[in-house]
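What follows is a single structure, and I will ask about it in a moment.
Just one protein chain is left out here, and the rest sit where they should.
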Amino acid sequence: MKKNSILTRHNTTGWLFASPGFGLMLLFIVIPFILAIAFSLTNQRLMSPNAAEFVGLENYTNMLDVGILVVDPEIDASGNILVDKNGDNKYPRLRKFTRNNPDYPNVQGMKEWFSFSWGVQKIAIMASDLVFMKALVNTLTFVAFVAPIQGALALILALLINQPLRGIQIFRSIYFMPVVVSIVVVSLLWRFIYDGQNGLLNSVLNTLTFGHFKAVDWLGNQDTALGSIMAMSIWQAVGFHMIIWLSGLQTISPTLYEAAKIEGASPWQTFRYVTWPGLRNTAVLVVIVITMQAFSLFAQIDVMTSGGPLDSTQTIVYQAVERGYGKQDISGGSAMSVVLFLLVLSISLLQRYLTREKN
Amino acid sequence: MFRLDKDNPTLRLIVRYMVLTLIALIFVTPILFMMMSSLKPDQQLLADTSSIRAFLPIGDISFDNYKAAFERAPIGMFMLNSLLVTGVTVVLGLLVCSMAGFSFVFLNWRGKSIAFSIILATLIVPFETIAIPMLLMVSKLPWLGLDGFSWGWLNSYRVQIIPFIADGLTIFLFAQYFKDLPKELIEASRIEGCSWWQVYWRVVMPLSGPIIATAAILKFLAMYNQYLWPIMVTQQEQYRPVLVGLQYFFQLNTAWGEVMAYLTIITVPVLAFYLALQRAFIASIASTGVKG
Amino acid sequence: MADLQLKSIEKNYGSTRIIKGVDIDIKDGEFVVFVGPSGCGKSTLLRMIAGLEDISGGELTIDGKVVNDLQPKDRGIAMVFQSYAIFPHMTVRENVGFGLTVSGVPKDEKVQRVNEAAQILQMEHLLDRRPSQLSGGQRQRVAIGRAIVRNPKVFLFDEPLSNLDAALRMDMRMEISKLHKKLDATMIYVTHDQVEAMTLADKIVVLKDGEVQQIGSPMELFHKPANRFVAGFLGSPSMNFVKVKVVAHDNDSITVSSDVIDEVVLPRHDRDLAIGDSLELGIRPQYLEPHHGEIKGSMHGRVSLSERLGTETVLDITLADGNKVIASINEDKVFEVDEEISLHFDVDNIHIF
Partner (left out) sequence: MKITKNLALTLLSAGALGSAFVSTCAFAKTDLSLWYHGAGNKVEAKVINQIVNDFNRSQSDWNVVLESFPQGSYNDSVVAAALANNLPDILDVDGPVMPNWAWAGYLRPLLIDKNKIADFLPGVKGYWDGKLYSIGLWDSAVAMVTRRSTLNEVGARIPTIDSPWTEEEFNGVLKKLKATGKYDYPLDLGMAESGEWFPYAFSPFLQSFGGDLIDRSTYKTAEGTLNGPEAIAFGEWWQSLFVNGYAPGNSQDPADHETGLLEGKYAMQWYGNWAALKTLNKFGDDALFLPAPDFGHGPKIGAASWQFGVSAASKHPQGASDFIEFALQDKYLAAFSDSLGVIPPTQSAATLTTNYRQGGALSVFYVLSKAQALVRPVTPGYIVEAKVFEKALADIADGADVADTLDSAADEINADIEKNRGYSR
């Protein structure tokens, strides 16, 4: 490699070919991202007459700090534990501890994330940036549901349209149609579908159950909002992954199916022992692509819920934009972006590790 | 009572088609709703959303919403801007990304693996998170145009085009495809006297039809549907693309019929383009898939 | 046309040595075949000559000029690949003329040269077809046509026939042979098939593990293999090897024998020998004469398989020590399975290793 490598080494040519693309990516993705990292270490504002100052990891600690608060129940003069009308122990309000209470500096300004009982005491997990924590959990939930469900549905659709039926191309193209429609447009349309009073979904369900279905305010209800957005996101993107699966299906040799038929395999056995093993690499690709797309959930939230109700649809990217642009806190928004990047990076490395070729 | 005969081939066929059609309905109804609504006056449109009428062209049907939409916003100009920006980005993007992919697969150079890792890493940076630093940057970039030298890229086509020419996914797709091309073809062309550019342009690219189609469509969709960035960089109406134009329809009193008309106007060209090419398109995506 | 020299050519991948100092002299107009088992480095060597691989050490000269660092196109070579490497997006005409197009040869001249090449290969009628419409043999023809048209100093063939079926392979072999005579060009041909090597070559280079085992004309290699490897590699069926011990020797001759072979006196060759040393005798199946029953001064064994092919008969014989030999006789003779036979041979046809 040291000497005489001009035939198989093409430093100049290689760079000449790669540099337009690579250079543009450095300039327009890598440098802005490095800038974002730099911002996250300062108190940079979107607009301000004041110069930014280096603040170290303050933005990260403000965002990620959690604390634990152990609360004793309220007792009356005789030492009995007070109970509320449901018969549960009554606890003092946490704002007593978190607001200007010098005895509890570790939870100063924090909010209750969740809590549980431990004996008579209540243990509260406190977060300094509760909205970010919720956004983090929601994002992970979204990924955890959407990646497998969308992948599986896409596979089922791919199997369906891989049948040798007359006119199957028509179905194929219909299933793909939502992919070509802008997500902003799709989100606007689905607001009508999810509407709580006279939405299409409610009226369809109402008809199907002969009036027994009680209308649900899909986007206005904490329990259904994120799920509704998941369903719509899957609806919009599943066609794309269907095609990727289809491409994988078409690489499986028909002779394998013939062999399975001769061996008398049931459809499930055929899938289990012929189709699925043949889709290994496709599966890796599908899962990775869906995961990455799911992590950048933004437009749907922006158009449909703005993160509500009660933060049940906050996501990291939405928060990063809201914080950085809406509230003009670039440094905070950038810190979120960096955390998201590290999160996705570690998850994709983990995925790659788990799906590595074992031999 | 009717019994489902599992072995009746006709019946099985009917069941299959029924399943396929039901699923098709799920995919097509929201789009149908959009198109039908665009033909109705606001009052009727909103009243219809709670029934099957939402999907039917019944009642007071007209193209008034379209007329109004065209009066409200310079739709033709937005559409031209979108097509120009999208078209140029797609063409340049395919060129630049395929060249990079070519270099990563067929050429051997110092720093290649690091560069490729960086490109893969960019795949996991959502655009929204770098939009502001990028805005700060493009506003200070120099430019040498026909009308002389200037600083700052805002309010131009270039600011909507150049940052999006190269993207990691397209480079990755090209590289994956190139890896599967027979190496002998490259070697044969080298022996026949091709320079590397000739290998790329006369041999590799002509063989890359499927991946070019796939990458073109994916890039087209991503560009045509851009939203956040054009809002930030097009202060002059003359440069705005269609999705920014959508904002023109959300005034204090939203005219939903016009909104639906506008949504239809900006969706239909893509849909038509897709339906016209769908066979080639799906075949091309399918043929570029990962090989087992 | 040109001659070509390889001087101490080496190829290393990191610390792995693929080619370990190869010297070959190829004369103008010679047809040289590199032959050897897979992994012996023959293809690598060819690709180094082509300029597709770097030369880690040594010197490659074509026409007296060192070309180590020249790009493939500047070496005056043309190459035919095992997979044909025809460009699927071009017609046959475009494929054949591709090199000329790239180097900017004027159109008239290109047309003329493409037609000439097509004529030589009798494929004028194929010129406007697409590669997908061609059979394997036709594709190979196109690949060769593409090589011819550029009028190279040296033709390189990398296992060009191995993707063809047996009958077609024989036809193409003959065509390549004819082509060589017609063009009188220097050709280097890589194959793992010793029949191709024997039939085509002016000169065969036998390679093993990145080293040259022997260089010579087909008959030289057949009759005087330099070592056991060459002996075993060339010839079909392969040469038989029988272990023997030296029982006596003098200045002119040695006497060997074993459990399965009667004492044989062989001409002495230049090697230090002591009584009791082990040697291997190599005898080609064609030189073993099987006889019914016991005959003095021969090898003894039992027939385990008899294949009568009409014009020849191939016998698998198990010797008393369990080893096997093969005998091939040029006529239809009947030997029963399990029959005890004697195998007679002429000492002149024996190789000692």
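We just call them A, B and C in the order they show up, numbering each chain from 1.
Everything below uses one rule, namely that a contact is a pair of C-beta atoms (placed from the backbone, for glycine too) under 8 Å apart; a residue touches a chain by one contact, two chains touch by 3 or more.
Since the structure is predicted, the reported quantities are computational estimates derived from the model, not experimental observations.
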Among the chains you can see, which ones touch the chain that has been omitted?
A, B
Among B:Leu32, B:Leu120, B:Leu154 or B:Val268, which residue is in contact with the omitted chain in the full complex?
B:Leu154
For the chain left out of this view, which of B:Val105, B:Met205, B:Val244 or B:Ile266 touches it?
B:Val244
Which of these, A:Arg93, A:Arg272 or A:Arg352, touches the one chain of the complex that we don't see?
A:Arg93
Residue numbers in chain B that touch the chain omitted from display
42-43, 46, 49, 71-73, 132, 135-136, 138-140, 147, 152, 154-155, 231-237, 244-245, 247-254, 256
What does the interface between chain A and the hidden chain look like in terms of residue numbers?
43, 45-50, 93-95, 98-99, 109, 111-112, 130, 191, 195-199, 217, 219-222, 306-311, 322, 325-329
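Basically, only the chains that are shown with their structure count from here on.
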When you take the mean of every protein CA atom shown, which chain's own CA mean is nearest to it?
B
How many Å are there between the centre of chain A and the centre of chain B, using C-alpha atoms for each centre?
22
Out of chain A, which residues touch more than one other chain, so two or more?
8-9
Mark out which residues of chain B touch at least two other chains, giving numbers and ranges.
none
Please name which positions on chain C make contact with chain A in the complex.
14, 51-56, 68-69, 71-72
Touching residues (chain side chain B, partner chain C) in the complex
182, 184-185, 187-194, 198, 202-203, 206-207
Listed in rising order, chain C residues that touch chain B in their complex are 47, 50-52, 71-73, 77-79, 81-85, 87-89, 98-99, 102-103, 146, 150
